[in-house]
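For reference, the structure is listed below as structure tokens.
Only one protein chain is missing from this complex, and each of the others stays in its spot.
The block that comes next holds chain A.
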Amino acid sequence: MTKPTRFPLSMRLFHWGMAALMLAMLTAGLLMVKSLEPWQLNVLNLHKAFGLLALLLVSLRLVNRLRQQLPALPDSLPAIQKAIARASHYLLYGLMFAMPLSGYAMQYFAGRPVEVFGWFRLPAALEVNIGLYSLFREMHGILALALVALIMLHIAGALHHHVIRKDKVLKSML
């Protein structure tokens, strides 16, 4: 059985849909912690609600990925680069889970129920725990920067394959 040369449509949709969502979430997050403008509250509430959506999407995405045949990396790629590629994808998945989970945890321990598009609210602790709030608040910030760095590496890797190695790795996700 030969491996496919392109990612299945479901995986491409998850990839680009979540790419757009993550870009929007990271941008919103970095702006809203600084801004005193009237839109801040709206963006803050949307950021939290979309965080739940991101957690649902990445869960479905992981289940979907485990059921799919993935295109193989080019045989010509050195083993070390293959290992780095694999590790970076594990890390990306890890961060895609850790971001919404740490975000929700900081809200939970600060005693702030998350309102999801005015439909329902996620529960929060009845009594605030400032120490655990701080742990998850700092984690959320550090992981966000780690995710930005990893996305840059991911993009650089894709461009390296396309422009320098001139292989089909980038095209397999288009």
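One rule holds in what follows: contacts are C-beta pairs under 8 Å (C-beta built on N, C-alpha and C of every residue); 3 or more make two chains touch, one makes a residue touch a chain; residues count from 1.
Operating definition for what follows: contacts and distances are computed from a predicted model.
A.B. asks: Under which of the names "Phosphonate ABC transporter permease protein phnE2 (TC 3.A.1.9.1)", "FAD-linked oxidase C-terminal domain-containing protein", "Catalase-related peroxidase" or "Putative tricarboxylic transport membrane protein" is the non-displayed chain listed in UniProt?
C.D. replies: "Catalase-related peroxidase"
A.B. asks: Using the touch definition from the top, which of A:Gln40, A:Asn64 or A:Ser88 touches the missing chain?
C.D. replies: Touches the omitted chain: A:Gln40.
A.B. asks: Among A:Pro4, A:Gly17, A:Pro74 or A:Pro123, exactly one should touch the missing chain; which is it?
C.D. replies: The missing chain is touched by A:Pro123.
A.B. asks: Per the definition of touch given earlier, which of A:Ala110, A:Ala158 or A:Met173 contacts the omitted chain?
C.D. replies: A:Ala110
A.B. asks: Decide which residue listed in A:Thr5, A:Thr27, A:Gln68 or A:Ser134 touches the omitted chain of the complex.
C.D. replies: Among A:Thr5, A:Thr27, A:Gln68 or A:Ser134, only A:Ser134 touches the chain that is not shown.
A.B. asks: State which residues belonging to chain A touch the missing partner chain.
C.D. replies: Touching the missing chain: residues 32-41, 44, 110-113, 120-131, 133-135, 137-138.
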